[in-house]
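Here the complex is missing a single protein chain, while all its other protein chains stay put.
Moving on to chain A:
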Amino acid sequence: MSTMVANNKRSFGSTLWDYLTTVDHKKIAILYLVAGGFFFIIGGLEALAIRWQLVKPMNDFVSAGLYNELITMHGTTMIFLAAMPLIFAFMNAVVPLQIGARDVAFPFLNSLGFWLFLFGGIMLNVGWITGGAADAGWTAYAPLSTTSPGEGVDYYVLGLQISGAGTLIGGINFLVTIVNMRAPGMTYMRMPLFTWTAFVASALILFAFPALTVGLFLMMFDRLFGSGFFDPNMGGNSVIWQHLFWIFGHPEVYILALPAFGIFSEIISTFSRKRLFGYSAMVFATVLIGFLGFMVWAHHMFTVGMGPAANSIFAVATMAIAIPTGIKIFNWLFTLWGGNIQINTPMLWSLGFIPTFTLGGMTGVMVAAASADYQFHDSYFVVAHFHYVIVGGVVFALFAATHYWWPKMFGKILNDTLGKVTFWLFFIGFHLTFFIQHFLGLMGMPRRYWVFLEDQGLDLGNAISTTGAFLMGLGTIVLLYNIVVTSVKGEKVGSDPWDARTLEWAIPSPPPFYNFKQLPLVRGLDPLWIEKTEGRKGMTPAEPISDIHMPNNSFLPFVMSLGFFIAGFGFIYQKYDLVWLSLVFIGMGIALGAMLMRSVKDDLGYHIHKEDLVKEAKE
């Protein structure tokens, strides 16, 4: 195809249009990566502002109100707008390649999922410029959230509703893709672990996000239309929000953590030059964590007053999760054992992850003990715990994946020395920031307070914590510098720079837009490695070269998402003046009109012809 050559010499306008309309999973991955990275930096800046406020006792860097907005938006941004989309970035970039597919099952929906997420994310942040972002904590507990003045929490509700729909669409898409689009020979028990974890995480998305959707709808009606679902004076119950939020919120932790485990499994196996130890046990543990993840949400609510019976049940179920997680930790260690280990940036992140995450898991069992949790609850001990799990597990994985799959996504290896500098700055900074917070919490420092008093034994610990936060910021800056330097000066690499094991490394970097010229024949776990050990250079094709069916680009996902975005403003501001309802009609009109257009207009895609594929191979 000549379009590939033309790609390199396009004007900025046509590249932009290409990305606005793309349905190619590899380009959507890049969109997720850029948008998620952007929100990661915003959330990071918010974190730095929080830490700077707490650098010394009774600091007045920010006001109490702004501090509340900062902690709320830091949590919400990092979970929904940074970690989730970055996970989706790598799922998009890698999963179709790992199972030997030409794209995801629903390319149009894939694009729709991204644009819904982006517009939802923008909506969440609009509050900053219209007089105050959400300030009721990322958990938005009622009645704090239902009575919070201004529109901040409204932006939270509508923004999360829109981006949540995008996530749900993405999850369903990956489920269908993995069930239906595996290459010949790619049985379930031959799927790479990243694909497996993406699969289970997608199932969790399917079952967990509806709870959030329901909760947000109830919250929306309470705040905007005068209902009283969470208002005891009107016969409601504010604890219902907590249940709905955590029925979603706890599986959410595994939606993030499972793909992270998958990423580390790939990296540790590749750079130990061994197949993953206990592959089937790893798969079993992944599924088990997925199941148990639904039975533990109330451990976030031990102090609500559910009674000792409920607390005990949820405490035991929570501790049970340590078992499959332990299986995973030991399997990684055994994969390393006796391996021909190569230490580079992705591997450093993986090796740093194991002890860090184990610490987070240990404190997890501590806070799971319901009686002890009365002491830990809402203290910095909990803050330290979940940052060990989410930064030490998920963010480390995202950094590792960035370095590991960058050559596949962009055709160039990120500079390894700079990568190691990033790692050490971030790793040391991370432990400086959060390790001390365990002790601050045990000494009684409560979460979410904007100041603390002098001479209560908290001064030094907080100063150390802030220092660490800035080291993490520095590490991130080095990574950004690394990306720029690599993009400008980096050398092109071949299809398999790591001498890796899975299918994505069997095709050129970056892959052609149709991925596989011929679908590969998969003959076992680590299919590329099998072929390499038998002296072949690439995969054996499972089909002759033939026409490839491709979907057409479409601008409609962008338009639909824009429609919902506009309607969101209408829903919020109609509480002041019903004139704003016109925005609801305009926005919903745009979105529904775009849906109608999609429904009535047949879009059958196009074919890449066999002759063109053969000609391209000769060039």
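Convention: contacts are C-beta pairs under 8 Å (C-beta built on N, C-alpha and C of every residue); 3 or more make two chains touch, one makes a residue touch a chain; residues count from 1.
Keep in mind that, in the parts below, contacts and distances are computed from a predicted model.
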Exercise for review: Among "Cytochrome c oxidase subunit 4", "Peptide/nickel transport system permease protein", "Nitrate ABC transporter, ATP-binding protein" or "L-lactate dehydrogenase complex protein LldE", find the name that the UniProt record gives to the complex chain excluded from display.
Suggested key: "Cytochrome c oxidase subunit 4"
Revision key, fill the gap. Sole touch to the unshown chain from A:Leu16, A:Val179, A:Met362 or A:Leu460: residue A:Val179
Practice item. Among A:Leu45, A:Leu144 or A:Ile240, choose the residue that contacts the chain missing from this document, as touch is defined above. Key: A:Ile240
Exercise for review: Tell me which residue among A:Leu20, A:Leu144 or A:Met295 touches the hidden chain in the full complex.
Suggested key: A:Met295
Point to revise | Option from A:Ile41, A:Leu206, A:Ile341 or A:Val493 whose C-beta touches the chain left out | key: A:Leu206
Exercise for review: Could you please point out the chain A residues that touch the chain left off the display?
Suggested key: 175, 179, 203, 206-208, 211, 237, 239-240, 243, 247, 294-295, 298, 306-307, 310
